[in-house]
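Note sheet for the following structure.
With one protein chain removed, the remaining protein chains of the complex are shown where they sit.
Then we have chain A:
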Amino acid sequence: MLQKPESGALPIPQAEGKDGGRDGETQALTASQEEAPSLLLQESSKEDLGAGREEGAAEPALTPKGARTLAAKALARRRAYRRLDRTVAELVQFLLVKDKKKSPITRSEMVKYVIGDLKDLFPEIIARAAEHLRYVFGFELKQLGRKHHTYILINKLKPLEEEEEEDLGGDGPRLGLLIMILGLIYMKGNSARETQVWEMLRRLGMRPSKYHFLFGYPKRLILEDFVQQRYLNYRQVPHTNPPECEFSWGPRSNLEISKMKVLGFVAKLHKKEPHHWPVQYREALADEADRARAKARAEASMRARARANQRAGIHPW
């Protein structure tokens, strides 16, 4: 019983809980619910989380009653830790499943379907989930912008060379089409009119609303899927009559690919070198420099955090 029964994402009702142990756990937690979260935050910095020693034994038992209270607290604490672990595990699964659709996941979704009443521990839960995702699966959990509480997963494994590419089914051709559109947008100065995109498709032998055996309905793929997955931004151009719309790179595209890479793709397509387009080449170089700086900054802050954690005695994972 990992998921909450009321959650809308899981319409199949839970099997009648036969696990008496778990029900007992829930009761114990309700008794010490107030204590458990704050205890976790305090104790985690003091305890060796991996050792699992008996708290009752380590601390001096003042009186029989005192010892019993200590033991009860220790038990409640352990159960709370286990509940926390399970919630982290559920969140990892939830993120993996949601990310398959490539749509961003919101914090409120996570709280609603997975975290529930542990929502005060959201920062710790999501940090641990992120570390699991990185260590076990090679995904990085990225927050889209500081204000929005939406997240996506980025693949941190090195991108495959063409020869190494395994047949991933439907994804390959779609991403190829996406890169063509990103290339068009970039070469046109970081935004392209909708009409220009359909024109390019026409040159490739595709009609926006005609079913294509590889892409399905191109119009739906581009206007709905790619936009929803944050690969493309789509907005109305102000002061146009009749109203026109334009595409630009979405935040996921900026995270998953770079201007230099896209320029390289366009160059290969035209059998030329990237610097054949000096303006775009200079812009791509500047973008590479920005990325290198951002990466250095992120690494520095990670080092600083690791040092601070070490000083406070907090074990990272």
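Here, a residue touches a chain if its C-beta (ideal position, glycine included) is under 8 Å from a C-beta of that chain, and two chains touch if they have at least 3 such contacts; residues count from 1.
Throughout what follows, contacts and distances are computed from a predicted model.
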From the names "Non-structural maintenance of chromosomes element 1 homolog", "Pyruvate dehydrogenase E1 component subunit alpha", "dolichyl-diphosphooligosaccharide--protein glycotransferase" or "ATP synthase subunit a", which one matches the UniProt record for the unseen chain? "Non-structural maintenance of chromosomes element 1 homolog"
From A:132, A:193, A:219 or A:261, residue that would touch the chain that is not displayed: A:132
Checked against the full complex, the residue among A:69, A:93 or A:106 that touches the missing chain is A:93
By the contact definition given up top, give the residues of chain A that touch the hidden chain. 1-3, 8-16, 18, 49-52, 78, 81-82, 85-86, 88-90, 92-93, 96-98, 100-101, 128, 131-132, 134-139, 155, 157-158, 160, 164, 166, 168-169, 299, 302-303, 306-307, 316-317
